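Notes follow the structure.
Only one protein chain is missing; all other protein chains are in place.
Should a chain be cited, it is by its letter among A, B and C, assigned in written order, with residues numbered from 1 in that chain.
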Amino acid sequence: MRTTYAARVVAAGAVAALALAAAVPAQAARIQATDPGVSKTEIVIGTTTPLTGPASPGYMYVAPAAKAYFDYVNSNGGINGRKINYVYLDDQYNPALTKKQTNQLILSNKIFAMFGALGTPSHSAVVADLNRRGIPDVFVNTGSSNFDNPSKYPMTFPFFPSYVVEAKVMGYYMANDATLNAKKKCLFYQDGEFGDNAKVGFAAAGTTFAAETSYYSGQQVAPFTSQVAKLKAAGCELVVFFGVTSATAQLLGTAAKSAFAPTWMITSVGSDPSVVGAALGAAGNTLLKGVYTPSFLVPIQDSTNPYVSQMKVIADKNALPWNFYTYYGLNTAYVLAQAIKAAGTDLTRASLINALQTKASTFRSAAIAPMLISAKSHQGLNGYYMGQYNATGQVERLTSYIMTATSATSGTAKKTTFKPGAPTSKLLP
Amino acid sequence: MKYFLPLTDPILEMVDISVKLSGLQILDSVSIGVPQGTVTGLIGPNGAGKTTVFNVISGFITADSGYLKVDGKKQKHVQPHHLTKKGIARTLQGVGLFPTMSALENVMIGGSSQVRSGIIAQALAMPWTDVEQNRLRAQSMAVLGELNIADAANRLPGELPYPIQKRVALARALVSDPQVLLLDEPAGGISAADISELADLIRSWVPKRTVLLVEHHMELVMEVCDLIWVLDAGKVIAAGTPDEVRRNPAVLAAYLGEDGAT
Amino acid sequence: MVNLLRLPGARFLSHLAIVFVIWAALMRINDGIDPLMSYYLALAAMYATAMFGMVILVGLSGQVSLGNGALMAIGGYVFALTSLNWQTVPILGWQWNPIWSMIFAGFGGIAVGLLIGWIGARLRGPYLAGLTLGIAVGIPAIATRFPEIFGGETGLMLTVPYPAGGYAPAAETVTIDEAPLAEVPLEQAPLDEVPLEQAPLEQAPLDTETAGAGDMLTADNFPSAESSPAAGDMLTADNFPSAESSPSALALPSESALPNDIDPTAAGDALLAGSAFVLERWQASLAVTAACIIGFFALNLVRGRQGRIWRAVRDDEVAAAVSGISPAGSKISAFVVSSFFAAIAGAVFAQILSYVGPGAFGLGLSLSLLVGVVLGGRASLGGAIIGGVLLVALPQLVFNIAGDRGWPANVTDNAPNLVYGLLVVLVVLIAPGGILGSLKDGTRRLLAKSRSAK
Partner (left out) sequence: MTTFIDYLLGGLGSGAIIALMALALVLIWRSTRVVNFAQVGQAMFTTFIALSIQTWTGSWYVALIGALAAGAVLGVIVQYLVLRPVKRSDTSGAIIATFGVLIALQAAAGMIWPGGSQAFPQPFNNSGIEFAGRVWPISIYDFVVIGITALLVLGLTLLFTKTSLGLSMRAAAFNPEVARLSGVRVSRVLTFGWALAGSVGAVAGVLVAPVSTISPNSFDILLVFAFVAAVIGGLDSLIGAISIGVFTGLVISLVSGYSDSGNAPVVALLLLALNLILKPEGIFSHHKARSV
């Protein structure tokens, strides 16, 4: 009896090892001659992003949109003769899974570069490893200010402006608009890094709030009634909201229910009109009218804009829903393609980094702010215009100028003008 | 009316124990003594409160009033698992064996109170834990041998006939080498031949051990007991030697009347 | 006849031998497989470590726990906080090293296990499940509550504690041509100095007005299958992922595609060359070693008196109590042991991820542990090993099956979870004893058949 037990345990161990070996096709170790993931005919690019799970609504459209753009480029001959092989894996916004999928991309798919990895907590789990391995970590989709740190993360390039920048911009705009400035201002933010970054930005901008309240990101049951009651009791006239899109919809609905009608200013990541409008239903446009929101892309409804109209063609051809996330995914893929092109025919990781650090200001995109990437700062975009919802649920640009700022803990936003160039021919790099 | 027998040397005493469960008075000022070195019986019709007496002694039920004395010492907060440390072991109605363990393992569990080594020594498989286990295994085999069921040692309880299971349960109680043995219906469900063997067995333990016996099988009780307490509806109605109890009219009325007729 | 296995110390030696053989075999395997497999081995060993505790808690002591992932969080956070903040061992004053963090993580697990066990020992079935579910949700929530200590939602990043000597971590670090510079932190170049008009592009017209119709992408001139030779694969939604772009096909560039200019210092070399330090291999050694040490403890406990006691209390609390066993004590000890194992697994997890954060230790992890141990076989340690492998291999297998079928994205993306969920249900229904239990039953039945045939 007892000896067979021992045998069973050994057998279980052996079965385990065999099953492990069988689960994933083993690959022969081979010395590679160049940077992984790039050959004369192909570049392998990887992404981890939530495609399923609680965080997937909205975000699930970004990677497929990028894929559609790369397919379009490939069907036009690729970039410098290389086709882009784009692999995106689902990480469900779970850092442990992000790590697993990133390892899969690096070790099995042998990616040349990581592109558009999404989510602050999930990307935090892998950013050090990507840098240690020398893998370009391009256009991270998170507003955390932590990733723009070239001395610590030389390979990492965040794309959209950090929440610190956004808060500074909001603070600047409120301070310089007499009507808004006269109002009693309050802040409502999502717990965690999102809200913390916002508070850093507002502190730097010198914005003070009469009341602050927050919500827990996992909270779906309670529709913000108590938070709204608190803001109402404090007599807020202008409420700045730093939260995600689904929360925006809940907030506006709850406020309407409580007859609380302050002036709203909502963060760009929380104000996709297609999602907010859909969530609010018929009353959506009425509730959204007059809401301020900063933005860093040409308004998605501006169909006369050559960026918007051409990206919509790609989206339509791939049967992708035309919303902010699709638009955003197409746009970042477009910028990456230009960066790869700029890195030259002898594409290496070093040449890609070099191209990003020296030529970013020439890259075309639907962004209204310049790309000011340098060896000292890897932050892609740094500026916003201020927009406002009109009666038809569309964002109208209020400012002809833009406001730019850095992610540093001090310093305010600055007003400047930026004239974007036209898109490249047929939106090809 | 209360009975106070002039007991010499009681090893176990219940004094004025009352228990109420869900509004029912199960035990009402019960005082019972068990003299050392005797076989003492506890009888009564169904629902008289016999098993409750055992449960109070074992600590499964806390008495509303009254107290318990073991070896002359008053007991506070009796916990079931401290019982064997005090030298008291009990069997359960039916068999109450662990179904996933062999007979030997079942018996070894009964010797838990003798084991000194802690969980850290267990986790490290220190040699002395083996010494302890070997001693316990040897003891358990010896008890199984005493009860003539050594060949059942490696079988699961479910594979054994009922009388053998009863003996395994008995062995589990005996292995802790108790001074006092509480037997809850040891003759339940076994044959006449086995019962007479059981009677011899019980008598062979005294005076080294003291036995308190709850039993429905009157022949066994009358045969083995030195002293009998009779409970009815939560009260002690009689006490004495088998002959005294047999002749007691209150007992006959309450209980033996029906049973004695058979 | 003397049973050699009963001599004092024989159990110790035989268990040590079993564990050593497994350890040596796994370490040998670890040296021969490629880094990704090593990483999966590390994950499986880490899961198995935690599930040894689940076998004891769920299988032997009969208590259901939905919260062991949160107990792993305790170990992970203790590991992270001590290794980030302490330079010397408190009181003793010795130089800190990761082993100490592992030990403190274990102590943290024991302390929390005592507390939960104390509350949980009185609870049965769904009430205990309720408590542990609360723990699974509550402990990560506590981590987000105190961001100054626990790093909030973002968590804490760790530098992997490379073992001193023996490895050459430098082989893996890469310098890029224009190494961006250490001395400049977050401070950015002043924005005003930068020209804000976009620099002209050579190859394209600059603004909308001058862009000719031919340069604009429209639905009409969108490349179609006819107009472009390579376009056939790209343009229709139904043939979205083509065989050409499947992950397995692109794993390695083909031989002919390799350029001639060989640069031996390029990143990635170190990952494939056998001699240099390979992070995944180191992580796997760490996880396997921890799993074997914990497995040794578990083996001793399960196959000793303590294992009998746990089973006794699970089978019949009353009978166990009259045999001198404290049912509450036994349940608490099962909680403490499983919590200790979970904490060690959590500390290993922290090193595999080089990160701790509430998202990594969520309810999903707790459920995975329960799913794994039920699938593998909850009554024996072998079940935990199989469960650990399943947790790593199953999603991968299901993904491989579901991927690249040309289904719409929403179907492909959700297919792994659908199959996974159904598989879990099926195993519970068809093989309640888990895979190991079914194997045992199968062999027993076969043996019985052959015996009766004689």
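Operating definition for what follows: contacts are C-beta pairs under 8 Å (C-beta built on N, C-alpha and C of every residue); 3 or more make two chains touch, one makes a residue touch a chain.
This one's a predicted model, so the numbers in the text were calculated from it and none came from an experiment.
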{"item": "From C:L114, C:I142 or C:I293, residue that would touch the chain that is not displayed", "value": "C:I142"}
{"item": "Which residue of A:K257, A:K289 or A:K419 touches the chain not shown here", "value": "A:K257"}
{"item": "Residues from chain A at the interface with the omitted partner, ascending", "value": "52-54, 56-58, 60, 191, 213-216, 218-223, 225-230, 232-233, 245-246, 249-250, 253-254, 256-259, 275, 278-283, 321"}
{"item": "Touch list for chain C against the chain that is not drawn", "value": "58, 64, 66, 119, 122-123, 125-127, 129-131, 133-135, 137-138, 141-142, 144-145, 318, 363, 367, 370-371, 374, 378, 408-411, 413-418, 420-425, 428-429, 432"}
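Following the convention adopted for this analysis, only the chains that are shown with their structure count from here on.
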{"item": "Category of the chain touch graph - line, ring, star, complete, other", "value": "line"}
{"item": "Most widely separated chain from chain C, with each centre as the mean of CA atoms", "value": "B"}
{"item": "Centre-most chain, if every chain is reduced to its averaged C-alpha atoms", "value": "C"}
{"item": "Contact-richer chain pair (by C-beta pairs counted) among A-C and B-C", "value": "A-C"}
{"item": "Whole-Å gap between the CA centroids of chain A and chain B", "value": "73"}
{"item": "Between chain C and chain A, distance of the C-alpha-averaged centres to the nearest whole Å", "value": "27"}
{"item": "Junction residues of chain B, two or more chains touched", "value": "none"}
{"item": "Two or more partner chains touched - positions in chain C", "value": "none"}
{"item": "Chain B-touching residues of chain C, taken from the complex the two chains share", "value": "6-12, 15, 297, 300-301, 304-306, 308-309, 311-312, 315-316, 318-327, 329, 333, 337"}
{"item": "Footprint of chain C on chain B - complex, ascending", "value": "58, 60, 79-85, 89-92, 96-101, 105, 108-113, 115, 117, 119, 122-134, 137, 172-173, 176"}
